[in-house]
Every structure is written in structure tokens, then in C-alpha cells.
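A single protein chain has been removed from this complex, and every other one stays in its place.
Chain naming follows the written order as A, B and C, and within any one chain the residues start at number 1.
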Amino acid sequence: MERPEGWADEAKLDETTRLDLYRKQSAIRQFEQRAYDLFLQNLVKGTSHLSLGQEAVAAGFGAAMRYDDFSFCTYRGHAHTLVRGASMTGLMAELLGRSNGILAGKGGSMHLTSTEHYAMGSYAIVGAHLPIAAGAAWAAQERGTGQVAVCFFGDGTTNIGAFHEAINLATVWKLPVVFVCENNLYMEYTPISSVTAVEHPAAQRAAAYGLEPLIVDGNDVDEVYGIATTYIERARAGEGPALIEAKTYRKGGHSRADPAKYRPPEEVESWLARDPIDLYRARLLELGFEAAVLDDIDAQVLVEVNRATEEAKAAPPPSKDLIYTDVWADGGSQWRN
Amino acid sequence: MERPEGWADEAKLDETTRLDLYRKQSAIRQFEQRAYDLFLQNLVKGTSHLSLGQEAVAAGFGAAMRYDDFSFCTYRGHAHTLVRGASMTGLMAELLGRSNGILAGKGGSMHLTSTEHYAMGSYAIVGAHLPIAAGAAWAAQERGTGQVAVCFFGDGTTNIGAFHEAINLATVWKLPVVFVCENNLYMEYTPISSVTAVEHPAAQRAAAYGLEPLIVDGNDVDEVYGIATTYIERARAGEGPALIEAKTYRKGGHSRADPAKYRPPEEVESWLARDPIDLYRARLLELGFEAAVLDDIDAQVLVEVNRATEEAKAAPPPSKDLIYTDVWADGGSQWRN
Amino acid sequence: MAELTYRDAVAAGIAQEMRRDDNVYFIGEDVAAAGGVFKTTGGLLETFGPRRVRDTPISEEAIVGAVMGAAMAGLRPVGEVMFSDFFATCWDIVANQVAKTRYMTNGQVTLPLVLRSANGGGLRFGAQHSQAVENWAMAIPGLKVVAPSTPADVKGLLAASIRDDDPVVFLEAKSLYATKGEVPDDEHVEPLGRAVVHGDGDDVVLIALASMVPKALEAAQRLRVEHDIGCRVVDLRSLVPLDMSTILEAVGATGRVFTVEENPRLCGWGAEISSIVAEEAFYDLDGPIVRITTPHVPLPAAETLEDEAIPSVERIVDTVVKEQ
Partner (left out) sequence: MAELTYRDAVAAGIAQEMRRDDNVYFIGEDVAAAGGVFKTTGGLLETFGPRRVRDTPISEEAIVGAVMGAAMAGLRPVGEVMFSDFFATCWDIVANQVAKTRYMTNGQVTLPLVLRSANGGGLRFGAQHSQAVENWAMAIPGLKVVAPSTPADVKGLLAASIRDDDPVVFLEAKSLYATKGEVPDDEHVEPLGRAVVHGDGDDVVLIALASMVPKALEAAQRLRVEHDIGCRVVDLRSLVPLDMSTILEAVGATGRVFTVEENPRLCGWGAEISSIVAEEAFYDLDGPIVRITTPHVPLPAAETLEDEAIPSVERIVDTVVKEQ
């Protein structure tokens, strides 16, 4: 696949951007490792879906988005919500089901949302958020706000009907939306290749919607940032949607219940050798960044994660009254008089 | 698009086949014209969807199918059900809501079915029958019956999710199913081009499922028969599904309620000049068939249509007891004791 | 006041709100250039232009999804699902996304949207184009459910639904599209959640919705004249919010309750109301609560069968006479 014109050249990324990309990945990584620890301590209730190993995708797109661009993601959405600037305490507390959770415990780990940061929600039923993201893009188009919607989903999602409907509509209406398929090779426990008619489940379908086939190394955050910037800005300029397939891999299982035994060891090893954060750290060092600067970022993040953990653990569970709030815009749940 | 190898050569079609193709088209045409007359007499209740002008598709595929191949079609399904050998009286009576209707009046014009002839139903919600046809093909594959499923649908159907899900599954499981998109350029009243990301809504999406792009002149019954035979037999031989786009045009409106004023007159004229039956008659005459033979077929069909009409009109409405039959396999509708 | 059809009142209601609020948009299949397959939205494209009134592909998930996303992002969109049976093709977006997102996000997301649809039988369209699905929507927490019985209510309740900050499933009775009635020319908005009581008979209350209201009214008339049974008829107008106080008042006044509903028998709104009454007004009841419904079968197509399956004036009268 040729690099399209205007694809931001990674060699030209400035220092601030690079450190931001590093920080975002570090934040995701440390946040999720902590979430995993808390899960082992039986403090995370319900399910949870980590994207350890996939940090570069959320980080690269997160850095490329304007503060008020809309983002939509899945149940595997800690990363995508964090990078928009949502409160770490709020996110951690939501996983723990505490009153200071970002959804006050009502939504849970699969529905993280921070509209204040234009993180428009995590959607737990495969495919549903693609048309919803298209709708937000439609509103942006009509209201002339210049916002772009970015919609993250997995490889498995490319086989559900809503994928098809949403991308067709987005093209026909030339909506400012960028669809990002994080191809981590697996659905829950089943390899995508075993149930998909084409090898590249997103890229090889782009032509069905009149779009270019786009694949990016999802473990190289500079590459991700580059393609993200290019297509987000094209969309913002009124040139319509894009569908980008980012190849990546999750280090662990699909969800907390999954030891991920179904993956060939060689495959796992070869991907673990391409850890996006290790790769990026090495690149930055090579480019002359000081190890101390990076360590400092990691340390700052750790402080933040520690604080978030403490604040979350210290908070009480949500008040039972919340059960009856916010079904309706009036704040309540009355369906009768 | 190149003619794939093995595409049956229309020049080689034998006389019997040709007359069969003529007869099938004549039967559809005369049946539907009669249905339209009865509608004008207010004898057809509910809705009805004619495929006048699209006869060559159903006829060509009908002739190419083995007697026990499964067919699945839409609310616009008189043609596709007739060509399988279903009773003309039964079909006409169903349109009139009579007791001798093929569904005893319970289904109505949009659900014509004759399982005895492997006409597995007409489906009135866009897209639903594509996965169902795939399922029938799956059963045929597993049971080793050698049956192929043929599934007809319109251009508008290519934008609904079920289209995408069904074709992907069919390819992955290498199912013996042939998907036939009758592209008549319109959904109900809206041109398909105005709401679709690509020009050829089926053919340009075939690659998304690892299939060849196939387009056929849907007003040339020999061409249709040729491509139908080829891909049905390939499917039967275990080579998997196909997706064929047949370009055609409906002479009238979408349904009885529609005067079809939304179409540019030049477009209508140019297509009316390519009436599939006129074209075929001309070709047969050119090939040396006698006009009298063709007239005789038309006359036989007319006798049949007349008989069907009379038998349908003479029958009483269905007995009210039928409301309570055949919800369940035991013949009844009891949901409690 | 002008006399309008129920059909024309739809466009009137949408137009009133589009004129008032630039954020009101309207999309659906064949709704713009063609004015809707039931001709309910004619003229809107001409008046409001191709950006605010748009045809979509046949992609119900995309339609409802786009409406939801747009509502999150500043529009106040109206989407048409051509026949209410097709809600099944986008039920995930309706029932799992639209209905639940405000709650799940602890109120972060507000969804001021309307999903309009042609509902119910009577046109011999068969089992996949004739369902009355108000109970599907009523069963889902987070959806308001509105179903008018008159042209004036179509305009007024549709306007209120568009102004409402919650998602509303607005079900138009396709068998009533051709009916006529006076509709205020001026701005007309009817609050959601208020039932209307017709008559003041003391013997029985008939509780009805949408297409069943004219039938219940005619039955009430015949019951009075032919059987000397005094009825009052409650036109629910919306199922959510539900005007239980009006219902319970009518129960108190009569002691005998009959619900008249078009949906198939099991788990309909009639069951819901009956069970609320059996719980809260048990001691007001003078006898069994009787539900008059379509039997629990898919709707048959043929005229004679469909007419027999859907509750008729005849059946209402006979049932009340027999049970009362």
C-alpha cells in the first residue's frame, strides 16, 4: 500500500508530540496494569477488557484528534477514553463500581464515557457504535463545527451488519468520520481469519464503499499518528470518511475470564517482541531523547495511577438511589403518574 | 468484465431450453398483467409488487436450477415462484385472498411459497432471506444432497446489514448458494445511485467477500441462463458461492400504490425499448423459430392464466378457523393449557 | 382549525417544529423526494431543503444509529422507520443503545430524538407489515411511547415528542392515515402522558390506544344505545409516560375494566394495565378485568382473516355484553 500524499511524515514529528505519544501510551499501560492488579485482588467487579499491547492505536489517534473531535469506542475502551483526558480516578473508580466512578457505577467498565472530553461512549454490542459515530459526524457537518468523529472497533466487528450500513452511509453523505479497525487478529477466542472471507477484514472491504484500502502498523505510534492526522484532517476539510486498519495484538486475553490459551506460542512471542511502548522508547532514545525524561514521564504517570487507585478505593459504593435516576432527561425514572 | 471460463455459451442453447425460456417469460408476463387487471378491478387486496420488465432474470435462473434447488425471493416474487412450477391458480388465488390460495390467504402476495417445488418463500423484510438462503445451502452441503440455493434480491438490499453477514458466512463456509441481485436501479421510489457508495452495488462489493465481480444483462434471458448455469453448477460442484448482479428495470411502479413518476422519461423509454420478451422473441425469430410456435406458447399460457383467474375468483374466502391454525407444528395455536 | 387527514397531520407536526427549531432534521427511506411511502411527509423537502430532509439507504441500523449520534451531537433529529415491523431490524440500536445510553452514562448523554413509524394492521399487508409493536417499545426502559388516535393528536403529540429531550417512539396507526379531523392551524403541542376520557358512563371503562380508539368509541355508543350499558372510553395517547391516575379514576368510577388492544395477546400493554389495576385498585373492581386483543398469532393477510383477528366493534360490544 502506498503512502498517500499528505500523510504526516513521522520524521518530522516535533518533540512535544513525541513525548505526548510516549506519555499517552505509558498512561494506558500503567492504568491497565493497575486495573489488572486490582482485578487479581478481586476489586474489579464484572468484566474488563484490557488493550495492553494495543496502546499505540489509541495514543496515536488521541494525539491526532482536536480536543472537540468526537470519539467512540468499544467495551475495550479504557485507552480510548483516557487519551481524551478523562479523569483517571473516574475511570478507575468505575471499574471498581464506586460512587466517584465516571458513570457513578451505573455503566461499568464497558460503557466508559466522558462527554466533557468528547469521549462519546464505549459500546458493548459489537458494531452498534459505527452508525452512531456516523450520526455524530452528520451533526458536526450540519452544524459546521469542524468536528470529526473517530470510531474504534475490532477486526471481529467487520462481519456484523452495522459495519456495512454505517460505512456506506458515511460515504454517501461524505461524513467527517474516521473508522479505525484495530485488527488484533482475534475476536473473543476465535481467530478472525477463520471466519472472514478476506485476509484484511477492513482494508479489503474499503473498496466496497468507494474508499481507499488503508493499513497501518498499529504497534508503531508514529505511523498511527501520521495516518490519523492525515485522515482526520481530510475529513475535517470535507473530503469524507476513511476506513483504516491498524494491525496490532493484545498481550493478554479477551477479557478477565480469558487466559488466551488458544494462540500459537510463536505468534504470541513474535508480537510480544514488538511491544509498542518498548519500540517507541527505543526509537526515542535513538533519536536522542534522554532516558531520564522518559523515566520521568513514567514516574509522573505512576503517581497519577496511584492517586487514582487510592481515590477509587477510598470511595464508597454508589448510593442506591442512583438506580432510579437518569432514565429520563428530567433526572428521574417515572414512567407513570 | 470477462466472461469466466465455463460460462455456458448461449449460442449453444438447445431448442427445448430456448422455448422453455420463452415460455417462462411469457407465463410471468401474462400472469402479472392479469394480476394488474384484477387489481384495477379491486380484486387484489393488500399490496402487490410486479416484476414486469424483469422477467428474464427469474426465467433464466428458473430454467438453470435443478428441480430440487432451493429458491428464495422477495415480496416481488410472483415470477420466482411461478418459474419453479408452483400452481398458477394457487398464486392468483393468494393475491385475491381466497381459500385456494397457495397459502390459503394467510400469507398474502408478499410471502408466496411452494416448498413442494423448493420455492422456499418470499420474504418481505429487506435482506432477511439472504442468511436464510445461506442456511438452506448449509443444510444441503451437510446432507450431501447436491442442492444449491438461489437467492434473489434487489439493488436496495445491498445496503442492509444482513446482505453483508450472509455473503461473508457463505464464503467462509463455502456454501452452495448463488446470490442474485436484480439491479432495477430503484429501491421503492429512490434511485439506488443516490444512496450507495459504489456504482454497481453488488458487483463492486463482491471482492469484499473474496468473490468475483459478476454483472449480467438482466434483460437478455440467454445471458442470464448462461451465467446462472455456470455459477449454480460451480456451487453444486463444491466451489462455493457467487454474487451476480443482473441489470434490469421494472416497467411499472414499485408496488400497486406507485405510479413511478420519479423516473426520467428518457430512462424509462430506453429501458422499455429493451423489453426482455420482445428482445427474446426477435432473437428466436432470427434464429429460425416459427412465429406460430411462439404464438402457440403465448396462447397456452393465456389459457392457463384464464383458468387460474377463474378458479381463483370462484373460490370463497378462507375459513375464519384458519386464523388459529399452524402457528405450531401440531397444527394449532395454543400457547397454554 | 382546518380539517386534515391523520396522514397530513404528520407533515404538519414536523413542519411546525422544523420551522421553530433549526436543529430539527428528518431522515428516512423515501421520505424526501417521494414524500414517504404513506405520503405522510410530502412537501417537507420542498419547504426545508435537501439538507434537513433526506433520503437514506435501506439501512435501518444506520438510520437509527445516525439519529442517535446526531442527537448526542446537537441535532434534534426525527427518523422514520417505514413500517414498525422493521424496528426488529434495528432493535439493538433502539432498545440497547438509544434507550439505555443516558442511564448508563449517568446522565451525560441526552437524546432528544423521535423515531416515527407506521404501525398496525388493517391494510391486508400480511404478518411482516402489519404488526402493532407498541408493547415491544413499552417493555424497554428508556423509551417513551406515543400513539395518537386523531389528526389533532398526531400534530400535537408529534410536536411534543420532538420537543421532548428523551427518545420517543412515535407510532402512527396506518389504518387511520385516511381519517380526518379538525387540527389547530396555530402552534399546537399536546403534553405527553395525558390520557383523554370520552363519555361518563358508570358501568364499564374501555381502555384503548390509537386504532382501537375509534372502535372503542363506536362500541361505547352501541353499548349505550343497544344494551343500556354506560361506558367511558380512555384514549391512552401515550404508554410511556402512562397516565395511570386517569385510568385508576375511571376504574374507580366504573368497577369494570376492558382493555382493547391491537397487539397480539401476550405481554401487551393491556396486560400491563390490567396487572397494575389488579394490584392497585383490586378493591375497586366489581368483576374480572377483561382484555380484548388480537389473538396470539402472526397477523394473517386475507381481508376476512385480518378483520376477524383484529378486535372489531362487534367483538368489543359482544365481549362487554357477555362479561359485564
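Here is the rule we use: contacts are C-beta pairs under 8 Å (C-beta built on N, C-alpha and C of every residue); 3 or more make two chains touch, one makes a residue touch a chain.
The structure presented is a predicted model; accordingly, all values stated were derived computationally and were not measured.
Displayed chains that the missing chain touches over the full complex: A, B, C (touch as defined at the top).
Screening B:Y36, B:W138 or B:Y262 against the full complex identifies B:W138 as the residue touching the chain left out.
In the complete complex, the hidden chain is touched by one of B:Q25, B:S51, B:T74 or B:N168, namely B:N168.
One chain is missing from the display, and on subunit C it is touched by residues 85-86, 88-89, 91-92, 94-96, 99-100, 103-104, 126-128, 135-136, 138-142, 240, 263-264, 266-272, 274-275, 277-280, 282-283, 285, 287-291, 296-298, 300-301.
Contact between subunit A and the unshown chain involves residues 45-47, 97-98, 101, 103, 105-111, 123-128, 156-157, 159-162, 187-190, 194-196, 257, 262, 317-318, 320, 322-324, 327, 333, 335. Summarising the interface, subunit B meets the missing chain with residues 70, 102-104, 106-108, 111, 113-116, 120-121, 123, 125, 127-140, 142-143, 145, 147, 149, 161-162, 165-166, 168-169, 172-173, 322, 325-331, 333-337.
The criterion applied here is as follows: only the chains that are shown with their structure count from here on.
Taking the mean of C-alpha positions as each chain's centre, the chain lying farthest from the centre of subunit B is A.
Centre-to-centre spacing of subunit A and subunit B amounts to 45 Å, using the average Cα coordinate of each chain.
Centre-to-centre spacing of subunit A and subunit C amounts to 40 Å, using the average Cα coordinate of each chain. Residue positions 161-162, 165, 168, 172 of subunit A each touch two or more of the other chains. Contacts with at least two other chains are made by residues 56-57, 59-62 of subunit C.
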